[in-house]
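For this depiction, one protein chain was excluded, whereas all remaining protein chains were kept in their positions.
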Amino acid sequence: MDRRDFLKILGITSGTMMVSSCGVDKASEKIIPYVIPPDEDVYPGNPLFLNTTCTECPANCGMQVEINEKVYHDVRSLYPTKLEGIEGHPLNEGTLCMRGQAGLFRLYSPDRIQRTMMRHDQGNFRVATWKEALTRIEEGLNRAKQDGKKNAYFSGRTTGSLSELIDRFCRNKDIERLPEFEVFSYANIKRANEMVFRRPQIPKYHIEKADFLLTIGADIFETHISPVSHSWRFARARKNENFSWYHVEPNLSLTGVQATRRLSLRPRSEMVLLTFLLQTVLEQNERKNNPGITIVRSLPNYPLDEVSSLTGISETDLRSLATSFGNAKKPLVIAGGVSTAHQLGLEVAVLTSLLQWIMAMTDELVDFSQAESYESIGTFKDVESLNEQLDQNTMGVLFISRMDPVSMLPAVFKFSRQIKKAQLTVGLSDHMNDTVRECDVILPLSHSLESWGDSQPCRGLTNVIQPAIDPQYDTRSEGDILLQLLNNESTYKNFLFEKWNKNYGDAGTKEMLKTGYRSDPVPKVMVSFNTLAVSSFVRHMEKPNFNYGVVLCLSPSIRSYDGRSRDLKLMQEIPDPLSTISYGGWISISPLTAEYFRLKDRDEVELTAQEFSLKLPVKVQKHLSDNVVMVQRDLIPVPLTAVDHRSGEASWYVPNISLQKTGVVLPVPILSGSMEENHRGILPPDDDHGHRHDDEEHPRWYPEHEHKDYRWGMAIDLESCIGCNACTAACYVENNIPLVGLKEHLNGREMSWIRIQPYYDANDNFEFVPMMCQQCDNAPCEPVCPVYASYHNPEGLNVQVYNRCVGTRYCSNNCPYKVRRFNWFDHRLVEPLDKMYNPAISVRGRGIMEKCTFCIQRIRAAKDHAKDENRLVQDGEIIPACAQTCPTEAITFGNMKDTESRVYQLAQSERAYHALEELGTEPAVNYLGKRGNNHEA
Amino acid sequence: MKKGIAPAIIILYIFSFMVFVSLIGYFWQQNRKTPKQPINFSHQLHVSRVGLACTHCHYSVEKSPAAGIPPVQTCMNCHQAVATDRPEIKKLTQYWEEKIPIPWKRVYVLPVRNYVYFSHKRHIKGGLQCVNCHGNVEVMPVIKQVPELEMGWCVSCHRVKNAPVDCATCHK
Amino acid sequence: MKPKDMKEPEYNQRLEQDILQALKNPSPFYWVAVFTCASFFAIGLLTWLYQMLKGMGVAGINNPVGWGVYITDFVFWVGIAHSGTLISAVLFLFRAKFRNVFNRSAEAMTVFAVMTAGLYPLIHLGRSWFFYWLFPYPNQRQLWVNFQSPLIWDVFAVSTYFTISAIFWYVGMVPDVAIVRRYASGIGKKIYSILSLGWSGSKRQWRHYTRLYIFLAAFATPLVISVHSVVSWDFAMSIIPGWHTTIFAPYFVAGAIFSGTAMVLTLVIPMMKIFRLERYITVDHFDKIAKVLLFTSLIVTYSYLVEFSLAFYGGHKFEESHFLYRLLGDYRYLYWTMLFCNSLFPLTLFIRRLRRSIAFLFIMSLFVNVGMWLERFVIIVSALAKDFDPYNWGIYIPRWPEVAITLGSFGMFFMFFLIFTKVLPVLAITEIKEEAVE
Partner (left out) sequence: MKINYSFDEKRKFLAKLEELVKSGIAREKINVFTPYPVHEAEELLKIKNSPLRFFTLFGALSGLLFGFFFTIWTSLDWPLIRGGKPIVSIPAYIIVAFELTILFGGVISFIGFLLLSGLPSAGKIAAPEDYGNQFVIHIENEGEK
């Protein structure tokens, strides 16, 4: 053979070696067509979309699932790869929170329970068939009948058809259906509303319509009832120029630092503040409704100075609060969270409701007609009574479904031991958790993305739950299980469809399945004020006592809700927005406390209260009051907490704790190098330092390069950004960003393409700056790359060509924003998590630099679509994952060449500036600074 | 004489080894290009003899990045009646009756697919013919990969047709 | 040096004898040394392999500190490579005769140091197996390299530097190899004859030879300057405070010569002792070389001062905070050590007696080597550790692979040098002869 052929062969061999080294074993790979093509126009290679419901927390937002072929041209490999909000959904308006975005990590979790299991005599589990398990339950029920014991069904919050089915099941098998268990039961609020308005409900708060918002301890952006909904409503309200928002709290919350004015007050003193406000509005005759003289009389009367001394809020602040409250046309007061969860929590709730009524918020802003469905939720009192029942050994079969009371209840409940007292305990769960481990029979539940269902998070709204993928394991939906236990032939799906067709008709059902939800008109509810109850309550209100020394506050966590979302691996990878700690636990203490105990970040302390002690590293947190130490409740075994017997609400405080420095310094992944920005040009420049952005400032050496049709740009409104990290989560899932784990985080090797940087501004207030690749026009990273892996494309994107990168890391060194991420190892998602990989973007191997490219795969798709209709991409057609899921629409993406586009308009605003402007990198990302600092006077 | 032998052997050995490796590589490659398919389907027969259009079977080629492999149903439309007695068609009918898809072996694969985006739709809409990349399928009893699908191959065509040569067009 | 009374013939005779003595029967000590170096080298290579298979993460580098020990070593070795050519070329052009006793080993040092340095850019690549993408060669992808990138400048500078130094070294050696040829026997003789290209010292050969040598020297001199300037631009061309400064080129060149000269001392002193070459390498030579050392040390110290004064005179907040960090931050001890080694300790060379004490100079040279390594480390790491955006400030601590590979590189360098001393004339015989009669 002549030389050329020879070389060709060599080339081929080397080629094959390359290929096999890439791990694509072509010889074995199959392409699998449909047997029968799906009737509607579905084509292999195009993503499918499906509307369903997010079940990560009780809020039940509407959720759109994107389904993709994992293996090109293999129809067997259709998997959900991305979750988004449903456009225009009444709850979440097309957005999701970080937990919702990470939902796939539950679906594909390696810790899913894959088989039914039964405890055999030796006490440990063995795999069983469904038949065995169900018969075992049958026997259990029969035995209970014989022994004359009663059975109970104990579940997490359940709404919609499933609730009905459970009722039917319980009636049929004479099982007592216990009040449902939620850690965040809002018992006090419900009790208060029952007292004041005769409605044991939680209203919907129309924040968007308010012009003044006062939140008392309510963490409306983190866990309070429906965070996403609150977020976008807040964003709407913010549009109003003279909207102002006071947040009062004893601890430090993400919500708090977002308020235009945050006042931290002494724990338990909220009622004093509220009475003060009540008095002022009553005096100023601001009242819209008259509570009646008795109540006015019986309100305790605190002079300003006393209020100030009791609450710990300065008189000036109190005055300014009172005045702006008084001047407000549509004020709204929301109490909740840590403020309604202590021995005077009920007082706080009642006074709030009273205030709401007096200021006629109940006419519009506090809406009982769309009340959240929390009626079926029980309280800690109910759990106590359950415990008593168990103690009497009268419990036959105990069903525990979709929750983990063992790890969520305080240790004193000894629940893990208690549930053993039932003859038979049946645990239904998708994840292995402390509760099901104690059960006798474990029934693996399908994830909501694998099953049918519906839910009614609030009045007048029905969400559909429909499967996006067949059950991956031998699991079943709760509905199907119950039907089988009822020896009912039909499936839960049929059950649902019968019901839907009955209620909504055939067309209605189809429509609902398409949109994913259905909202029905609800009759307007006019609340009636219960003067008697209130006056008597107010008369007997006790004065707050502050005999708690240093108090440990168990605050809810945005990352894990009440702890249930700890199962989502991603939630540990993304840092807590306030402390920027990713993995592991910590307690937050105030700078003064730190000074007193000579503590620095990462020092370990021992907390001790009666029959409770724990060791954790500390994080010093400005703005936290000195007699409060704060820990997120999901990070620790829940300590003994008093239960208020008027309402059943558990206290979230541990009084009289003592700290002690152990002298150990622990490795804690605090991702932020420093929160002090001191005018480095990342925060909005205030007048004396820095400078507003205009192009004259940077004389250009070289002619500006041409952008033909597009120049992609982004605008980020720091005023709207609430630091909720939803964007980060969305980015992780959309872009196949690897999870690297604690060890790498300690080495400072986190991989997130977008991060929420908390900084203290000139007045020491928190500011969140979302930082991702700025797509600089004069990008420092580009000229230094020896192999053109990083270059500027004609559309103004700073492209990173992954398989051209040789990994010099020079670009990362030279990036002033340090937003480039290097693959230090081959980080692959472990089976089966890798099913969620987005096929539209590569999975980067070791030694490759990666970074944000404004979701270039979405840009490509949109351009592709536009080209079919041969037109240019229109404004709003492309939405990067971060912008898409931002509940407050802080992020806007678009074409800077198009002067009509929203992003262009925003870039022109006088609030617009570039991060590190003085470097002259000419970023494509414009930040919009906060309108004047009306934080501190 | 004695001296000469050792080097000669060594050289001979090295040379034969290289040839050996190359041959293995060559045939492996060949095999990859024409793997044994579950049903030996002849494009030649269906295109030149029966005269089917490519899009008749590869139905999504204008609608999605993937060309679309025909559902078994599409085959059965004709083969309910046509040539039902042939052994290969019997196999087909079996698949159809058991309602399991035919596990075709993949022939065309981009070298480092993980990093590259390719859309059939765009190329067809851009006025390219299937032949341009897939060769004269109508004369192939057994389909096989014609071009190496290397970057240079794509780029040169893109340049000629002045399609975009911006890296981001194809690299993902 | 040639004693006055001695006649030229026997002097030349003795000279050749003395120097060729070095090439004879290695002592067991020598073998031990070679073996130790070789094993270090091997360990280094294995570590590199491990790093390639596992991923860059086995090293300590992280985000934000993307460059650490590897790049430090690179700069260090390139620096070492410098005085080789400086001593032989520049001093040759200046007719500084004291060079003759140093130039051969200095040039050898250059060649080996460049070889070592050349490895580091590959070692620090995340995907070393694609290193060849850094070279502009015609390929089916129709892609070239980015000539704007300082790293590509490095590729050209370093490879050029290696080629030219190697040629220069070899050319200078041809007549000496011819002499070795005369004394060698058997297969050795064959090899030396080939290496000597059949040199006979005819007028024609000398005529072109002398020209060539001058030209090469003339090329090498600007090359020395350019190469380390380019290396310094790897940093100066970036925007990182502490890197982005105009004085880097001269600053680095001076530093390079400084460290290189030190390394020459580190190598030549033991060599002289072992091979008993005191007769030719005299205290006067060392005195002179020590002066070079002192001079460059002063330049380096000056640059340190300039760096700081620029930062604070400029009043640029990022610069200021960076230099405060360098002085008082996490790496302060390293920085202070460096100041001592490079700026304070060499001042002792103002004392003539110390300049002329071989032992002292040897210790001094070791200190300077350490100091210069630290200088590069501090510059590279401290600048990256705290740059613009406080959120991603970090700190970098080397891990064992970095240590292992660094030791490996030293092993490689010394192994080559040891072999050199046994197979090639360690002094420039011809030039010493020439010098002797004048």
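Order as written gives the chain letters A, B and C; numbering starts at 1 within each chain.
Criterion: a contact is a pair of C-beta atoms (placed from the backbone, for glycine too) under 8 Å apart; a residue touches a chain by one contact, two chains touch by 3 or more.
What you see is a predicted model, and the numbers here were worked out from it, not measured in a lab.
Partner chains of the missing chain, restricted to those shown and counted over the full complex, are A, C. Taking the complete complex into account, C:Thr163 is the one of C:Ser39, C:Gln140, C:Thr163 or C:Thr348 that touches the chain left out.
When the omitted chain is restored, the residue from C:Leu216, C:Leu277 or C:Leu294 that touches it is C:Leu216.
Across C:Val32, C:Leu49 or C:Leu197, the single residue that touches the chain missing here is C:Leu197. In the complete complex, the residue from A:Gly123, A:Gly148, A:Pro523 or A:Pro703 that touches the missing chain is A:Pro703. Of the residues in subunit A, those that touch the hidden partner chain are 700, 702-705, 777-783, 785, 788, 790-794, 922. Touching residues on subunit C toward the chain that is not drawn are 7-9, 12-13, 16, 136, 142-148, 152-153, 156-157, 159-160, 163-164, 167-168, 171, 175, 178, 181-182, 193-194, 196-212, 215-216, 219, 222-223, 226, 230, 430-431, 433-434, 437.
Rule of thumb we're sticking to: only the chains that are shown with their structure count from here on.
Compared on C-beta pairs in contact, B-C and A-B come out with A-B as the pair having more. The residues of subunit B never reach two or more other chains; the list is empty. Shared interface positions of subunit C, defined as residues touching 2 or more other chains, are absent.
Interface of subunit B with subunit A (complex): residues 21-26, 28-29, 31-32, 35, 59-60, 63-66, 68-74, 95-96, 99-106, 109, 111-117, 119-122, 125, 148, 166-169, 171-172. The touching residues of subunit C, counted against subunit B in their complex, run 139-142. Taken together, the subunit A residues at the contact with subunit B in this complex read 6, 9-10, 12-13, 15-19, 22, 24, 26-27, 29-37, 41, 43-46, 69, 72-73, 75-76, 788, 791, 793-794, 797, 799, 801-804, 840-843, 853, 856-857, 860, 864, 867-868.
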